[in-house]
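After the structure tokens below, expect a handful of questions from me.
Apart from one protein chain that is not included, each protein chain of the complex appears where it belongs.
Take a look at chain A:
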Amino acid sequence: MTALPFLLLILATLAGYLLNRMAAGSIRANGARLHSMISYHGMFAALLVLVPVLTIILLWLAFEGPIIDRVVMSGLPDGLLDGQGDGALQLVLAEIKSISRGQIFGTPEDWKIAAADSYSALRTQSDWWMVAVVAGVSLAIIGFARSRVTAEFRARQGVERIVSGLMIFCSTVAVFTTIGIIVSLSYETVRFLDRVPLSEFLFGTNWEPQIPLREDQIAAEGAFGWLPVILGTMVITVVALFVAIPVGLLSAIYLNEFAPRKLRAVIKPVLEILAGVPTVVYGFFAVLVVAPAIRDLGQSIGIDVAPNTALAAGGVMGIMLVPFISSFADDALSAVPSSLRDAALGLGSTRAEMMTTVLFPAAIPGIVGGVLLAVSRAIGETMIVVMAAGLIAKMTINPLDSVTTVTVQIVTLLIGDTSFDNPKTLAAFALGMMLFLVTLMINVFALRIVRKYREAYD
């Protein structure tokens, strides 16, 4: 059913193209001199049909569902659902939908069946209306476009205006995505802060997002202080940097100054492979190899190590960050003007002295920028910690203990069925908001450092 409007759209576009092209062709055959080539006349009609009709179809598909839901819910008998929460309403709606699909469990109430009938009727109606609107609008546009075909018509300019409009739209998608992220995260965060005060979220030292599902259930009250979560994130990030910075910087120094050309040509792609390995693979590696190894090592020297220690997750994350840091540092070292190198070498320093006393200090701003970007990656990294770090938030900075991170909490709170009306789900969005803000700040800062530094030597 959804394929039909798209089929109509393709047919209308083709029809518009051919009609206008033929019309322009016949004008030319009559001896008139056309302003634009006939293919531009065709393109003009095709784009004129394609753009608005495609917009109509996409908007229709996007808003049809929510509007029908609302109509069905408001058509329910009065007083039935008064005073029920959002979740209960969602459940009723889901049940009505599954009844309308023919999946009936037990014997539903009559009003539910009636609602399901009206739901399917509305859906069919909406589908037919969409087909009718698509056909009507397409025909009107084809007619309009056909009437514009004259010898003087500047079809090329018309086409170019539409194309440049399309390109502007394409480049604003990135902006809309950012806006979408900010709006959706803030909306849910505000709803979260309605239930949990901001001061508790920011300064609370207790994170226990288990909340009772029913009124009478005995469960933890639920505590939403994000400090232990961000502390755990920092522990893992620091462990990762302890691995990534030395290995990354030293390999960059070697690659930049000492590696023979041929060796460099081999090493660089291998490091890129390390960078291209999906994080879920690193996560499995941490669980399968690194965590047991650390545990065995701890046992052999008599230290009790948690099975999902921060050391394993952080260490593997460090490996993931090595190529990242090394390529940034390599770029930063290469960006230092060769006059500095030549001067140092000319004064008689060895290449190592030149590297440690001139080149490296000169490249430090660029390297710091790269390391900051690595920090923001480590904070936002999800799969390694979801698989290898813990779930329980503790106020500890012991890397041998099990800690949890912001991303782990987001994923565990949202995995499985989620409804948008309990603090547990909303807490994930609040954490996501904080994650977005923190990484955004670090990224902006880091990119600024990198750019400033590049300009300084240009």
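One rule holds in what follows: a contact is a pair of C-beta atoms (placed from the backbone, for glycine too) under 8 Å apart; a residue touches a chain by one contact, two chains touch by 3 or more; residues count from 1.
The definition used in the following text is that contacts and distances are computed from a predicted model.
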For the chain that is missing from this picture, which UniProt protein name fits: "succinate dehydrogenase", "BlaI/MecI/CopY family transcriptional regulator", "Beta-ketoacyl synthase chain length factor" or "Phosphate transport system permease protein PstA"? "Phosphate transport system permease protein PstA"
Touching the hidden chain in the complete assembly: which of A:D127, A:E200 or A:E353 does that? A:E353
Of A:L50, A:L373, A:A393 or A:I449, the residue that touches the missing chain is A:L373
Hidden partner sits against chain A at residues 62-63, 65-66, 69, 156, 160, 163-164, 166-175, 177-178, 180-181, 184-185, 187-188, 246-251, 253-255, 258, 267, 270-271, 273-274, 276-285, 287-289, 319, 322-323, 326, 350-353, 355-356, 373, 376-377, 379-383, 386-387, 407, 410-411, 414-415, 418, 420, 428-429, 432, 435-436, 439-440, 443-444, 447
